[in-house]
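For reference, the structure I am asking about is given below.
One protein chain omitted, others in place.
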Amino acid sequence: MPVPRLARAVGALVLAAGLTAGCGSGSDEPSAPTGATRVFTADNGDITIPAAPKRVIATGYAVPALLEAGAPLVGISTWRRGLPMMTPQTRAAYDTLAKVAGESAAETNYEAIAQAEPDLIVIGVPKPVLADIELERLRAIAPVVALGPSLPSGWRELSRRQADAAGALATFDTVRDAYRNKTRGIAAKYAGVLPRLRCAHLGAYGEIANGNFQREFNGSWGTNVAQDLGADYYGQVKVKGGGSKEVSEYPSIEELPSAFGEAEVITYTIAADGSTPGGVRYVLDSPLWKGLSAVKAGRVYPLRYTEATTYGSAMATADAVDKALEPLLNS
Amino acid sequence: MTTVHTAPARSRSGARTAWFVVAIGALAAVAVASVGVGAHAIAPADVLRALFTPTGTSDDIVVRHIRAPRALLAVGVGAALGVAGVLVQVISRNALAEPGVLGVTTGAGFAITVGSAAGFTAPAAGELALAVVGAVLATAVVYAVGRGSPLRLVLTGVALSSVLSGVSLGMRLLLPDVFDEYRFWSVGSLAGREQAPLLVPLLVIGAALVGSVLLSRQLNAVALGETMARSLGSNVAGVRLGALVLITVLAGSATAIAGPILFVGLIVPHLARRVAGGSVPWLVAHAAVLGPILLLTSDVGSRVLLPTGEVPVAVVTAFLGGPVLIWAVRRYGAAPL
Partner (left out) sequence: MSAVVLRRGRFSVRVERRTLVFAAVAGLVVVGLALLGLCYGAVWASPAKVFAALSGDSGVVIRQWRLPRVLAGALFGAALGAAGAIFQGITGNPLGSPEVIGLDAGAYTGALVALTVLNGTSTQLVTGSVLGGLGAATAVYLLSRSGGLSGLRLVVIGISVNAMLTAVNSWIVLRAELEIAIAAVGWSAGSLNGLGWDDVRIPFAVLGVLLVVLASRSRAARQAGLGREVAVTTGVGLERLRLQLVLIGVGCTATVTAVAGPIAFIALSAPQIGRRLAGAPGVPMLPAALTGAVLLLVTDLLAQVLLAPVPLPAGVVSTAVGGSYLIWLLARKVGSR
């Protein structure tokens, strides 16, 4: 969808009255949740939400987070990019739930959301994309909490806030603690090796059409779980660009020697199915890559599942990193 | 073309030859400059040393494996698009026509997008074949539907292009995995193509350029109008079909290796017409040199403006070409060819 609308509160109030009347709830104050409420601080301000929501709608990044946290979901947006990361149980839940929106915020089916009769809507899209959503119309259906991603490594706090809003912190914290235990264990294994090495990461979002590659530093998609295991991705971006460009940059392929020349270990992103993405293959095939000292030393490791945005899926990432880096222990 | 040997015609011909020589000189200069420019500048002496006596330094690798293939690619693609643009404008007798309106570019891009959506992860050579097949199919459809008149041909081409790009847009909204693939093929670029097999497509382009020169004399008659061409004894349908095949091959291979660089096919014929007049053989010759110059200059510009190579060359061609085309139209008008 197009342009965000100049929505006004008056229309929304009229709407709310009519809607819930149609649904037969008979409440006099339909947009305010029945039962105990609390005030929650989200990207879109301080929102009054039910203390224990019963029927939750999730979109965007909130979909995998709330599925995993076992929130009482009644409808979700599609989330194809997260599918390869889902466990079979999560995937089964994803498949059974009603889809009320598509991949992009523009593809939101407001009538389907209204029909699901939610008491809370959690929107997990980045702030600029919020403009694509009729927040007023959604607010007429149920309280709307917008919690979107900012930095790539910020999924830890983000998914916790989303789970908190949906009243699903208990399960969430169990999974989080399992992740922390796991990474602590793996980090201990590598304590003598990994922290002393200068690491660099080649990301998957380089554009062949621009002849560039993506270098990820600490705190980016490809690096944040490996950091939990003790890896340090030295250096920082030349020009900070906000969002993911605070922690990753896109130099020309000609600059490969100056970017990765000093790295002792290079990790690179591969797809969940183990295939090498085009932008990465382009770099691996370049004659300049073959001249790098880390490549000559054979210290180049592919990492799977770097797109994790939940603790549950990040456990798979941690295992994958562990498996990939194993040769370091024997050297 | 029946050349009448009068004094003005001879001086015109002399001017054309002089311009042609100047253009070739300019092309050589731009080509050398383009190899020296990039993420960091390399002196001309070092460029020559890297080309002829390489020692395997990273500068040598950059020159031999990244910049030289890129310059070669620009020359081939520029010539192919420029000549294809001339042929389209001549057979459609429409100053607005360009290879893109015949659906060649969209067909090629669409075939690749569909291929990746269907999980067809072919090597670069397969992708190239896919693009050419898509271009041929699109052109065949447009020609079958729109062969009645030049205007209808253009209209059908635009309609088909729109349908295909609409379907592509829908697909990339539904399949975000294809999105990155689509971004690659939606803006033409010379960067990052150096690893693709270039020899076969460049040879194909070379052969098609030769074919265009051979066909250009018959096209001269067609350019005068169908009735005139028939009375001069030309096989109008045959010549048109030949030109269509050449356009498809030229623009199809160019798109397959560099993505859609539309503007070159529109602007080069207009520029060539300023120096070559209405003679199709001269138009083809000038377009074959002006196309590479435009593309190489744009490519150098893209690397000077943003050394990270972030600006695809198609963006720069539009920026260089747009104002030039506007100037040409304002200066000379847009009379039909």
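In this document, chain identifiers A and B correspond to the written order of the chains, with residue numbering beginning at 1 in each.
Heads up, the rule we're going with is that contacts are C-beta pairs under 8 Å (C-beta built on N, C-alpha and C of every residue); 3 or more make two chains touch, one makes a residue touch a chain.
Note that the structure is a prediction, hence the values are computed from the model and not measured.
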**Q.** Candidates A:65, A:86, A:101 or A:325 - the one touching the absent chain
**A.** A:101
**Q.** Omitted-chain contact residue, chosen from A:132, A:232 or A:262
**A.** A:132
Q) Among B:242, B:291 or B:312, which one is in touch with the chain left out? A) B:312
Q: Quickly run down the residues of subunit B that touch the omitted chain.
A: 95-96, 145-148, 151-152, 154-156, 158-160, 162-163, 165-167, 169-170, 172-174, 176, 179, 183, 186-187, 262-263, 266, 310-312, 314-319, 321-323, 325-326, 329-330, 333-336
Q) Of the residues in subunit A, which ones touch the absent chain? A) 1-8, 11, 14-15, 17-19, 21-22, 78, 98-112, 114-115, 125-126, 128-129, 131-134, 136-137, 149, 205, 207, 210, 242-245
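Here, only the chains that are shown with their structure count from here on.
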(Q) Taking the touch rule as given, give the residues of subunit A at its contact with subunit B in the complex, in rising order. (A) 80-81, 102-104, 107, 205, 207-212, 250-255, 257, 275, 278-279, 282, 285-288, 291
(Q) Considering only the defined contacts, which subunit B positions touch subunit A in the complex? (A) 38-40, 58, 61-62, 65-66, 121, 173-177, 180-181, 183-185, 187, 189, 191-193, 195, 259, 307-310, 312
